[in-house]
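Data block below; observations after.
Of the protein chains in this complex, all but one are displayed in their positions.
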Amino acid sequence: MNNLNSLQYFLPELFLSASILIIIIVDLLLKKDKKIITAYLSVLAVLVAFFLAYRQYNYAFTSLFEGMIVLDSFAVYFKVLTALSTIIVIFISMPAFRRHSEYYILLLVVTLGMFLMVEVNDLLMIIIAMEMVGIISYVLAGFNKFNMKSNEASLKYVLYGAASTGVMAFGFSYIYGLTGHTNLFAIQQAIVGHSLQPLPVFIAFVMVVAGLGYKIAMVPFHFWVPDVYEGAPTPITAFLSVGPKAAGIALFIRFLITVVAHPASQTTFIQNVQIQAPLLLAVLAVVTMTLGNVSALGQKNIKRMLGYSAIAHVGYMMMALVVFNTRGFTAIMFYMVVYMFMNFGAFWVVQSMTPHLGSEDISAYKGLGYRHPLTAVAMAVFMLSLTGIPPFAGFIGKVYLFAAIIKQNWYTLAVIGVINGVISLYYYAYVIKVMFLDRDEEIKAISVPLYDRVLLWLLLIPVLALGVYWGPLIDLAHNSIGFFFGN
Amino acid sequence: MEATQVLFWFIAVVTILSAGIVAFSSKLIHSAFALLATLVGFAAFYVYLGADFLAVAQIMIYVGGILILIIFGVMMTHRIYDTSKRTAHNSLILSLLGGAAMAAILGMIIFRSPWTATVFKTLKPTTSMIGTSILTNYLLPFEVISVLLLGALVGAVYLARREEDEE
Partner (left out) sequence: MIQLESYLIISAIVFVLGIFTILYKKNAVGILMGVELILNSVNLNFIAFARYIDTYINGQLVAIFIIILAASEAAVALAIILNMYRDRRSVDVTKMDEMKN
């Protein structure tokens, strides 16, 4: 579709771009103590973008802007998800970031980047969209500029992030050289049509996995995660572990089913060239979850622990990538939503409790179950859900992930996954133990503002609800993937 | 061998040697100036490849912009007169191993698969083609990257500016 006609299908992104400009101008007019207004405007902007994106659901598959991006239900699903994650993050940030409107402007730019990431259809757009999310994330990670940890986090993040993007782009250059195209569909046709040699395709694939793996925190490109997650401001840590990661996984799936594989039947994909991609992904998934879980065991800082746990969860999700069928992708899409709520919940508890407890160490949570029972119970639910214990949403998500791989006879992978779940129980349960079983002699009750409690409930309810009634969401995820087969 | 080929290989050797200095030099300011030679060498390759616009852009943006930024960085973080100061390094052996592994992989890609030219183009100016493409097929990346630059600008200004009234 040509550029002019594409605009009508590009409303959410256009609206976000316009909002960014308007908020920058509004910021200039506001006095120093009124900057929080930009936060309200940002919530409003993302909310409108959320509904505009939602309205695009069930649009027929369209290729926009001369094939640069595509609009399909898969993209819309992830657009809605990432918009929701930005809204939650703005709410999490509001109490702490009251004076800097730049923060909210940058969050909106990242949201626009994530929207583009999930609908890319061209190698160039992949690079641009990922850099859009990446460059702004580097700034956000170092947003507390007087905090040494935050600076360090952002410096490490930017240097190795830039390097990983470079490696990915180098992989893209070989893909371009092999096929002569930058459009993903054209590449798919060229690879299938010319039956290329496997080796260069495989190496290019590995290089691209390095770049994408860095963004979604996959082992062995995870080394930045613990430092960045500990050093960055807590809301940004929460955001990086959900929003950009969801967009990264969406991009990964899109890359896998165009450049690496193509639809074979109504539900499965076969590889364009036999390059052992599933095996490589399976090995990476195993390494990722095992290393994430084992490293999380000894952590004393709760943000660092959640950082390693985020690595492990990427491993669980990658596990379902190996099957290359709709069941696997549906499971990942479902798990991403569940993960968003439980992870944001855990980080929100950390964010709202840190001023009261005075520390981010797990030991500071001692006796929280008696000091503020609601928060402690909520935290316990989030921890159990992250472990994957029924009846919470995390359990359902894991069931779908494991079902997808067992159906395709990846038994070893499933067993390793279950063992990892058991390992993770140890460090998640440790937090619960500290909160409820250890107690001080005198109990100093904590008073939590209404805002904090309301937001806590808003994050807690989906975790509880999706644990008992998940049908509609899984149907939605399943529908969204359907277009790849033209239905 | 033709004169153009001799010149090409001369530029190639200079570029690779200066890239080597960037990598191995223990004085940061030497690396920065070696990077200048590498970047100019790349611009020469672009001329050989018939990419006239990119050769100019390479000189203007990389040499005139990015390299100046980097030299600023070197000068502000290491006092300029202190060129004798050596920077610390990670283990040479491990880094060389990493580089060698990468080289082996790339060598396999390049030598074990056929890379033959499939189209033969006559050299002609590309600037108007690039201009037309940017306003037609590449309109979306062009617009999107302007938002990205705006965001990077806001972020970089925020990080670099001094705040009088805080801490």
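Read from first to last, the chains carry the letters A and B; within each, the first residue is number 1.
We adopt the following convention: contacts are C-beta pairs under 8 Å (C-beta built on N, C-alpha and C of every residue); 3 or more make two chains touch, one makes a residue touch a chain.
Just so it is clear, the model here is predicted, and its values are computed rather than measured.
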Residues of chain B in contact with the chain not shown
5, 8, 12, 15-16, 19-20, 22-24, 28, 31-32, 35, 38-39, 42, 45-46, 48-51, 53-54, 57-58, 61-62, 65-66, 69-70, 72-74, 76-77, 87-90, 92, 94-96, 98-99, 102-103, 106-107, 109-110, 115-119, 121, 126, 129-130, 133-134, 138, 141, 145, 148-149, 152-153, 155-157, 159-160
Where the missing chain touches chain A, by residue:
123-124, 127-128, 131, 135, 138-139, 142, 145-146, 148-149, 151-152, 154-156, 158-160, 162-163, 165-167, 169-170, 172-174, 176-177, 180-182, 226-227, 230-231
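We adopt the following convention: only the chains that are shown with their structure count from here on.
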Residue ranges of chain B touching chain A (in the complex, touch as defined):
105-106, 108-109, 112-113, 115, 118, 136-141, 144-145, 147-148, 150-152, 154-156, 158-159, 166-167
Contacts from chain A onto chain B in the complex sit at residues 3, 6, 17, 20, 24, 64-66, 68-69, 100, 102, 105-106, 109, 112-113, 116, 122, 124-125, 128-129, 131-132, 135-136, 138-140, 142-143, 145-146, 174, 177, 180, 197, 199-200, 203
